[in-house]
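The complex appears here without one of its protein chains, the remainder shown in place.
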């Protein structure tokens, strides 16, 4: 087994990987940008090294610096997390040449699956249907030409990666120029590569993906699907496993298609085959995510398998520990992505300081967080601060628990998507499982102002008492409190002011 | 379903029950003593009423006051948690007469199983072996006489309840008088009943219990065993499911014995049949715990069944939702009880204020806590502040995760059993599953002073930097900090002092 | 102490009195007895007639943000005395026919799409701001002429900073 692993990432996913390493008793090395000294992954790792200024192009995407730290610390392997260098074949290749194990597929498999051209060609070869579209990296002129031939609506996508970054849906000629500009610019800053291509935009499909695991000896299994249709701005926000619409037979057929694709491309390690599923339950291969996915916990909770540990074991050359018949789904799991965004203001990013934090607990609830009270969410990176996951005996119980957990979760100081998730989890269509990828934008009505507002009177009382206590503190000279060894003098002062009743 | 449930308990178990009610969308009523206004269960419930002074005899054991609150709030059912009134047949009977559903077995079943005499008689009738001993409530003279007849060592136990309260092991005549006095006094203050009885003390047995669920129509199933041999002062501190020594055949035989006992006593709702298991794997029935157990989460995690919800459904008159063949154990779960006690000072209680709290998270970890940062653990009650539970694919992974979680868990301001658990989880015999109920007292060696102390130098550096910063703050007049809307001014001051690097 | 609070357009007079271990809060003419436990500076546990409310309150100068059971409320509130004082001093302040495009959050100016003096239509893109990897094109809300551009491409800006003025 590896004697040390470097994690080339930040935030909650870096913490997630460090936790797996701690369980396996493998020492870890964190890297961080100058903006990330206070980040949790720096505290959790055994070693930590600064690799440059805040912009990710100068730090988390700076391959040479990361390799340098790995060599200096004698890390034998690098886990890339997701985003940043996770699907960068050049980086995987660099690791291979430097004799460091990249925890993910080989650079060769990554090139085959990372280029959408060859992935789709491969799919056709093994008989898996694909969504109509181009697969080349197109020039601006080629995009316009393809759009004209194919007819609107079309989808512009970044060749370099996923996650909705660099993706634009275009409904007409007028929108095309600014959409191309925006897509290239986002693609460039997110993946270091402005290449884009075009796909036909299907009407009201579901986005469903298959998790696979493959070892270095050609063995591949699938671990069930994830339903990822709840998206805004083409970015997933709620995922679940199993999908409410997948039958055991459809699961088997999609799983076998995913395995066939993986085998044909010589894929190993954890990976995801993304599909669109039509209203008549036909499925179309979309692309390969040659990495761990953000939503991997829902699969972990229904299969009982720790995907990060399996990634590490596979990268270390172990054979798969499971056969297909060992994989059994139990119950249902759902994930809500908690972003530092304002759901009442078009999901605008809301960086800033977290003044108060109360995380949910209790049965069936798992919070994968990268933040803490007092932490300042920086501007420079993806605003995902936590993944809240709930497991239940069935979908209904998973939803019950998620609702309960969302009620317990309080993050103060910044806006988050928690209120948005609460609304989705009360939507009758969502509860029935009746939705598609356009659900949030077209059918889900934000009930921002219409809610019951049951607590209006209490809100007035709360505001008045808070204002009263503030005024009182301002008037009376603060008593000389001898600060205790630890703890907040504010709390002490409040106590001494006689606010604590009974 | 019930329109409202009152929870006649406090702390972490009250929070646990409220969480189940929230998931089922049943409003809750909390009761609290004057010492418990700051307790978490008061904040979590929909309604909360003070029922008297801190001593539990005047509050949590005051049946009339609790019934009065239930009537006032129109609560249709009462969940007793564990401890306090949970196994009090008089209270269950009072609820029945007042037309309030007691969430637990009927008062009749409770009398049959609660009296150790009839429980043991019943066991003999259905052919389940029992540990030798008396079962009557004995006078001091009868205790002495029985001890003389039976021979030392003997065990004095409280007739009114379990959990090690009111229990004393007596090795010789000289210890007897003070042991009787202590047992009666503890039994009286814990269960409101000084009755005690005597049992032969078996050598090096394992303490293994069977979880059962029975509905009001005579259907009973078992949900696998819990291994509870890791005890100190006859009180469980670490529990796991499954037990490392139980084979599928032994599980079936013990499960069937448990079901037979439950059926013979007309038992319904959740309950536990406690057994001692000999070194030759013979099992002896010990007693019935006619309530939810502290360690119920390990069973929940391996079966996937929420026991508190099942209790509520059964009490509401629903039929069992599972048949025996539906119960499948998956993986392994382990629980560490986090007590406010000093493990380096003979587990002395350590009440006081929690100045700092960082709870563990991530895959497979569940923290059932009743405390928060700033909370003061009161003197008056059981010092259990949290139950930390870890699940894994197998026992090894559950242990890995528990070790990782114990490392993440920081509670400042009071002493806790966290360091003790860390030491047990590194003990080679424990890891092999080779232990019995005497393990902690006889074989486990506390490595308080002998540990590797890898971080001695860092500790010196940390102490010096902390002292330096304190001196510096004391010297320089504190700058006028404009307190932000929320948050600790200490942190602000620290920032402005330039302590936050990079 | 008396306060004036506004909620959904309606104004409320609220009087707060500390009374032994309880607070009495009178909203207009209705009296509420409140058992208050302040857990942290911004977290309160209130018991009002037996009902339990876990409530987070963050107070600015003239307004409180209140969170109860997941519902968020923005309550403008001031001490009555101070409010009267201020009202007597404050001059009128209004300005029309002018659009101020300001940064919705802290970020970096990626591209300025207009030039001073240029006329714009309602909905035309004016400026592109990037924060947390997302580009946002800010648009004119109505027609007008670009009067001022206060930033340059590539510059970082604070949330709320004025970027472009259109008249």
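A, B and C label the chains in the order they appear, each numbered from 1.
Note that a contact is a pair of C-beta atoms (placed from the backbone, for glycine too) under 8 Å apart; a residue touches a chain by one contact, two chains touch by 3 or more.
This is a predicted model, so every value here is computed, not measured.
Listed by label, the shown chains that the missing chain touches in the whole complex are A, B. Of the listed residues B:186, B:227, B:367 or B:400, the one in contact with the hidden chain in the full complex is B:186.
Where chain B meets the omitted chain, the residues involved are 165, 178, 182, 185-186, 189-190, 340, 345, 348-351, 355-356, 379-383, 406-407, 410, 412-413, 418-419, 422, 451, 453-472, 488, 490-491, 494, 499-502. Interface with the hidden chain, as seen from chain A, comprises residues 30, 37-38, 42-49, 73, 372, 374, 485-488.
We adopt the following convention: only the chains that are shown with their structure count from here on.
Summarising the inter-chain contacts, the pair of chains with the most C-beta pairs in contact is A-C.
Look at where the CA atoms of chain A average out and do the same for chain C: the two points lie 31 Å apart. If each chain is reduced to the centroid of its CA atoms, chain B and chain C end up 47 Å from each other. Across the assembly, chain C contributes residues 35, 37, 40-42, 58-59 that each touch 2 or more other chains.
For chain A, the set of residues touching two or more other chains reads 355-356, 407, 412-413, 488, 490-491, 500-502.
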